[in-house]
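Yeah, one chain of the complex is gone here, protein chain that is, but the others are all in their spots.
The first chain written gets the first letter, and so on, giving A and B; residue counts start at 1 in each chain.
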Amino acid sequence: MTQSKRVGLFVTCLVDLFRPTVGFASVKLLEDAGCTVEVPAAQTCCGQPAYNSGDLKDTKAIARQVIAAFEDYDYVVAPSGSCAGMIKHHYPELFADEPDWAQRAHHLAARTHELVSFLTDILGVAAVASAHAGTVTYHDSCSGLRELDVHDQPRKLLASVDGLHLREQEDAHVCCGFGGTFCIKYPDISNKMVEAKTANIVATGAETLLAGDMGCLMNMAGKLQRDGAGIRVRHVAEVLAGMADGPAIGEAAHKNGEAVGE
Amino acid sequence: MSAARDQILGSVRKALGRDGPVDAGTAERLRAGIAAHARNIVPKRTDLDRPALLDLFQTMAQNVHATVARVARMDDVPAAVGDYLKGQNLPAQIVMAPDPTLDGADWGSQKLLEIRRGVPVESDPVSVTSAAAAVAETGTLIMNSGPDHPSTLNFLPETHIVVLPASRVAKSYEDIWDQLRGQMAERGGLLPRTVNMVTGPSRSGDIEQTLLLGAHGPRRLHIVLVGDGEET
Partner (left out) sequence: MYVSTSSAFKSNAARELKNADLQTALGKARGHFIDGRQTAVDRLPEFDALRDRGRDIKNHVIEHLDFYLETFEENVRKAGGHVHWARTAAEAQAIVLDICRSVGATSVNKGKSMISEECGINDALEANGIRAVETDLGEYIIQLRGEKPSHIIAPAVHVTRAQVETSFREAHTHLDPARNLDEPPTMLDEARGVLRKKYFEAEVGITGANFLVAETGTSIIVTNEGNGDLSQLLPKVHIALASIEKVVPTLEDTATLLRLLARSATGQEFSSYTTLSTGPRRAGDPDGPEQYHVVLLDNGRSAMLGTEFQDMLRCIRCGACMNHCPVYQSVGGHAYGWVYPGPMGAVLTPSLLGIAEGGQLPNASTFCGRCEEVCPVRIPLPKMMRHWRNHEHEAHLSPGGYRVGLGLWAFFARRPALYRLAAGLQARLMARLARQRGRFSSLPLAKGWTRYRDLPAPEGRTFQSLWAERRRGGGA
């Protein structure tokens, strides 16, 4: 019998703080695929906010922490293209001038993956056993798409979800305008971008919006809700794991099947 | 002026980590590289036999709104030109390049064509030139300045008719560079002053991205392709 793969789950700060459901969905998907999942306590953030703000010192300190916490696992998996991309592509660059850390960073990078592509490309998962009646549309988060080639994999697994119908949105691959601190520094421009994105989402007529990154999801959910669009927003892991019964992103907790409040 | 030159080159060298020019060995290697002028990637699109190559040239030229007529021999050209002008309702007034290639045709046979040879003036509506070569890869004409080809003929008149012997259609731009180098001896070791690589008529997209023909150069580019390229 082959030894179970030991996966260190990189939860991501946004999942940890805002939506643990995504973390549990990730665990379920990984365990269903035969992995043993552990969640190192010494994780907080991948360091991308500091990195993209030009603060290399703090980025490296955080990165060293991540490397030390995760380097003994067979794989490191994150329900986020941007966090996985940070570890996979940018950690080695960060330590280019420090041979010891560079080696450790490369070693970690080689075994770090975004969740859905890990399931399909590494574990060979071709289908999931969940059901989701209704139409969904999928947004391709930039880092996952361009740094990690995540595109076909979520679509492949979504196609296996019983009762789910996927409608492609126009410009699915165009940035939603989140960009970390960008949406705070340049709110007007960010708003223009998310307006274009939500117009395309609404135009699909889909009931639910899915993506693989919490930052994008919160940005798009926030805009859809401000506009009263009535579209539910979830992380793709929730649907794939069959854990999409609870409140969607930005929705109040349900009581008796009805959303509380508005 | 010379101070600026020295300072710029000095800044460049210092930034590249050198006290002065590249060392003699490197200079020799770089000079050899230029002399070898190795080809990079040439698209396989033009790996075709002659008839298919000519078809490719025609298709590519037509894609960019040039028009192409095929005739069998040089003798057929004057009639083809006359027909084109008549068909387009254009004046039969031509300014023609003093090009020996064009001398091979009997222009006198087209009585209605008024032909002047030489440099165009603002009022000339139609020019006729040959092309030194053409590139099938993108339907591009190559026209070189010289005593037999005033370059302004390629730009001033609204209609430009180009007589292109099929044997002059080459595959790629690289073929053209070889040709030009081969002709350097006759040109004092130089390229012509102007090499015009012309792909379709003049165009602009500057008004709301609407494709418009005839911005400043010719509105119409008509290519008369002569022969099948098999003759030498």
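Methods note: a contact is a pair of C-beta atoms (placed from the backbone, for glycine too) under 8 Å apart; a residue touches a chain by one contact, two chains touch by 3 or more.
Just so we're clear, the structure is a prediction, and the values are computed from it rather than from any experiment.
Touch with the chain that is not drawn comes from one residue among A:Ala33, A:Ala102, A:Ile122 or A:Val174, which is A:Val174.
Contact with the chain not shown here comes from a single listed residue; of B:Thr101, B:Ser127 or B:Thr140, that residue is B:Thr140. Touching the omitted chain from chain B are residues 1, 4-5, 7-9, 11-13, 15-17, 21-22, 26-27, 30-31, 33-34, 37-41, 43-45, 60, 63-64, 98, 118-119, 122, 137-140, 145-147, 150-152, 154-156, 172-174, 177, 180, 187-210, 212, 214-218. Seen across the whole complex, the unshown chain contacts chain A at 11, 13, 15-21, 23-24, 31, 39, 41-45, 47, 49-56, 58, 61-62, 65, 142-143, 146-147, 174-175, 177-194, 196, 218-219, 221-223, 225-226, 247, 249-253, 259-262.
We adopt the following convention: only the chains that are shown with their structure count from here on.
Between chain A and chain B the centroid-to-centroid distance comes to 54 Å (mean Cα coordinates, whole Å).
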